[in-house]
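Once you've had a glance at the structure underneath, I'll fire off some questions.
Omission of a single protein chain aside, the complex is shown with its protein chains in their original locations.
As written, the chains take the letters A, B and C, and residue 1 is the first residue of each chain.
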Amino acid sequence: MKIGCIEGIPIEDIPIRRWSMLEKVDVRFLKKPEEVGLKEPVMIEGLPGIGHVGKLVADHLVKELKAEKVIEIYSHHFPPQVMVEEDGTIRMPKNEVYVHKSTDSSPDLVILVGDFQSISSEGHFELVNAYIDIAKKFGVKRIFTLGGYGIGKLVEETYVLGAANSKRLIEELSAYGIQFEKGEPGGGIIGASGLILGAAQLEGIESACLMGVTSGYMVDPKSAKAVLDVLIKMLNLNVSVEALDERAKEMEKLVAQIREMQEATVQQWKSDEDLGYFR
Amino acid sequence: MKIGCIEGIPIEDIPIRRWSMLEKVDVRFLKKPEEVGLKEPVMIEGLPGIGHVGKLVADHLVKELKAEKVIEIYSHHFPPQVMVEEDGTIRMPKNEVYVHKSTDSSPDLVILVGDFQSISSEGHFELVNAYIDIAKKFGVKRIFTLGGYGIGKLVEETYVLGAANSKRLIEELSAYGIQFEKGEPGGGIIGASGLILGAAQLEGIESACLMGVTSGYMVDPKSAKAVLDVLIKMLNLNVSVEALDERAKEMEKLVAQIREMQEATVQQWKSDEDLGYFR
Amino acid sequence: MKIGCIEGIPIEDIPIRRWSMLEKVDVRFLKKPEEVGLKEPVMIEGLPGIGHVGKLVADHLVKELKAEKVIEIYSHHFPPQVMVEEDGTIRMPKNEVYVHKSTDSSPDLVILVGDFQSISSEGHFELVNAYIDIAKKFGVKRIFTLGGYGIGKLVEETYVLGAANSKRLIEELSAYGIQFEKGEPGGGIIGASGLILGAAQLEGIESACLMGVTSGYMVDPKSAKAVLDVLIKMLNLNVSVEALDERAKEMEKLVAQIREMQEATVQQWKSDEDLGYFR
Partner (left out) sequence: MKIGCIEGIPIEDIPIRRWSMLEKVDVRFLKKPEEVGLKEPVMIEGLPGIGHVGKLVADHLVKELKAEKVIEIYSHHFPPQVMVEEDGTIRMPKNEVYVHKSTDSSPDLVILVGDFQSISSEGHFELVNAYIDIAKKFGVKRIFTLGGYGIGKLVEETYVLGAANSKRLIEELSAYGIQFEKGEPGGGIIGASGLILGAAQLEGIESACLMGVTSGYMVDPKSAKAVLDVLIKMLNLNVSVEALDERAKEMEKLVAQIREMQEATVQQWKSDEDLGYFR
């Protein structure tokens, strides 16, 4: 963008200190990676998506681990709006990167959370480029992207479906109960959770997507809980699951209610049909 | 854009003086900011939007204050057209910045008005970048963006809803009767009026959005009048409100008529239903 | 676009002569403007649009004047396709610039014709930038853009509606029977024919749009003939109108048939209604 001038006033003559424009993909470091000093960290991505499964898990980890925010990401690929908080203050849409330095047998973590994915197709690629950049700057050795896998009906028994960018990782993950089903998901994995795996593959970073099976109709803490359980086992994380568990239980009640309503509706339709209302 | 050549004629060999292309976001200064010499000015944005509330207020201020035009903004993000004036002359769509040097206790003003907002999502970000640039070039200390808040039904008693990028500003604005309702607007603030607040926040410029509550069905000078009243009080402005007041009164009559028509229509439907026309 | 390399082969090591990529807006000069040596030429634009009025006139002028092609314009903003000619050869979509050196009292001409306008909103601005560049390279003093003005019903007596970027030009054109109606066209002038006027205004080049009034339902040589007649008078052009006239007459027959059909249809509907088919 040029700030042009009419009538011969060149822009350079307009004295002003340099400021920071909001770039198309604007990655702002609050702390230098080498200051943070992580040791072969694992990256976890949990952005909004189907059932908000990934977001629920990653947000939970950030909170429970009291992870430290080190990066803010703004982008022209997010919706052109601000959010309004409860108290009337506004908030620019952004994604954030948090870090957690482990003090036990679990690995150091780099956690990517946030408000939005790209709203344009090309934007997805530009944002994923930035995510992979960040992973490399922190020396990330492995990436887990989290998401939901919507099956279009209420889920009786949720489980975690996987996909990975290396066979070795599939074998390893299978041992933790993650399912790898022949050619599932059939339509591929769309958005950041998928593209990160692809871009990481080109960079030689092992990466897997863990998808909690969900209806796809609503935010699903129960499915998120299933993904969290697997992550805890795999990474030896020492985090409480209580908060998510509680939400999951509330949801189970909600689902039970929905089921009842559905059955009642079906019943009603049937009797209406018997009475010949629809002909 | 390259102006290429076939058969070995390099573009440099085509003698022509340099001209000014219409850039993607083309900010043309008619006067240097330091020539204007404003003192800690307040910026007011009033571009087209819901009920044209913001535009009505900002245009009114420019006219009543006889503000001076200092910038024209053209952009590829506006619709690809020209407007035709009453006399048959055309006009390129543009936004404009006017300045007003105060001679009393009111602050100096930088007023952003114009024909359009961006028609693309990414364009909103590029234009808002330019608006914030301009604010910084003039040393703006505070920004008020003006807009309408559509509630989808005729408004009995209009009032001004607020959102701001700092808690301090919310407290200050509350004293002037601006309402900050829990989590309103629920969908966030879309377009320039919202994004300016977000971008200003990143630059450390205090900023609030003042939204006149309106139906959202039509241009609403009554709602604009409510916003203007608040601005006058807050900024100690010495401007007549007559012109806007008159339009507001005309509109009140119109709304009364609409209300009557609505009631008549409802009445008609009811009697039609009684007569069994719809079954 | 980067032509990247895997495994350390830098692109520079891949020996290949430079070629000409198809740029986003790719203006290819077949002849240098100073070789052509036009004297204060008038530019005429006639690209596809409503009723193909502008295109019909400009193509007619190129043919009748045996104008010489001096520029080809390719663009990523055209549809991603090639056209197939009668003999099976393909043709890349392009716009073209022709020049005509006058030997009488008419001015030298620069004529812009072609296959497409931009299919994206931003592309319109980039292409119009190129058209204005070209105008300046040839020293164009005045631009006439040609188009149709669709009124949504069959036109009894066609005429030419105008809009211009200077009052002086409006006065001048009025003398040739071009009509300037209060605030018409109400929706502004969309696309190249409008934007050229706006961009030319910013560059200080006088410019007007001549719109043949037309139904907007079909290609309209009759409306094109009206525009051509005005141009001939104004520019003192020595061109036959026969070819366009013939097409216009054929069209008048077609319109007469359509009118009859319409009347018959209306008649049919009326009698159907009388018979109570629609209730």
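To be clear about the criterion, contacts are C-beta pairs under 8 Å (C-beta built on N, C-alpha and C of every residue); 3 or more make two chains touch, one makes a residue touch a chain.
These figures come from a predicted structure and were not determined experimentally.
Q: Touch partners of the unshown chain, restricted to the chains that are shown, please.
A: Taken over the complete structure, the missing chain's partners among displayed chains are A, C.
Q: Check each of A:154, A:170 or A:243 against the chain that is not shown and name the one that touches it.
A: With A:154, A:170 or A:243 as choices, the missing chain is touched by A:170.
Q: Out of A:27, A:42 or A:90, which residue would touch the omitted chain in the full complex?
A: Result: among the candidates, A:27 touches the missing chain.
Q: Determine which one of A:55, A:100 or A:124 touches the chain that has been left out.
A: A:124
Q: Residue-wise, where is chain A in contact with the chain that is not depicted?
A: So the residues of chain A touching the unseen chain are 20, 23-30, 32-34, 72, 118, 121-122, 124-126, 128-130, 132-133, 136-137, 162-167, 170, 180-191, 194-195, 197-199, 201-203, 209.
Q: Just the residue numbers, please: which parts of chain C touch the chain that's not shown?
A: 1-7, 9, 13-16, 19-22, 24, 74, 76-77, 79-93, 119-120
The rule we apply is simple: only the chains that are shown with their structure count from here on.
Q: Once you've mapped the touching chain pairs, tell me: line, ring, star, complete or other?
A: Contact pattern: an open line, chains touching in sequence.
Q: Taking all protein C-alpha atoms shown, work out their mean, then name the chain whose own C-alpha mean is nearest to it.
A: Here the chain at the core of the arrangement is B.
Q: Taking the mean of the C-alpha atoms as each chain's centre, how many Å separate chain A from chain B?
A: 35
Q: Provide the list of chain A residues touching at least two other chains, using ranges where the numbers run on.
A: If we look for residues of chain A contacting two or more partner chains, we find none.
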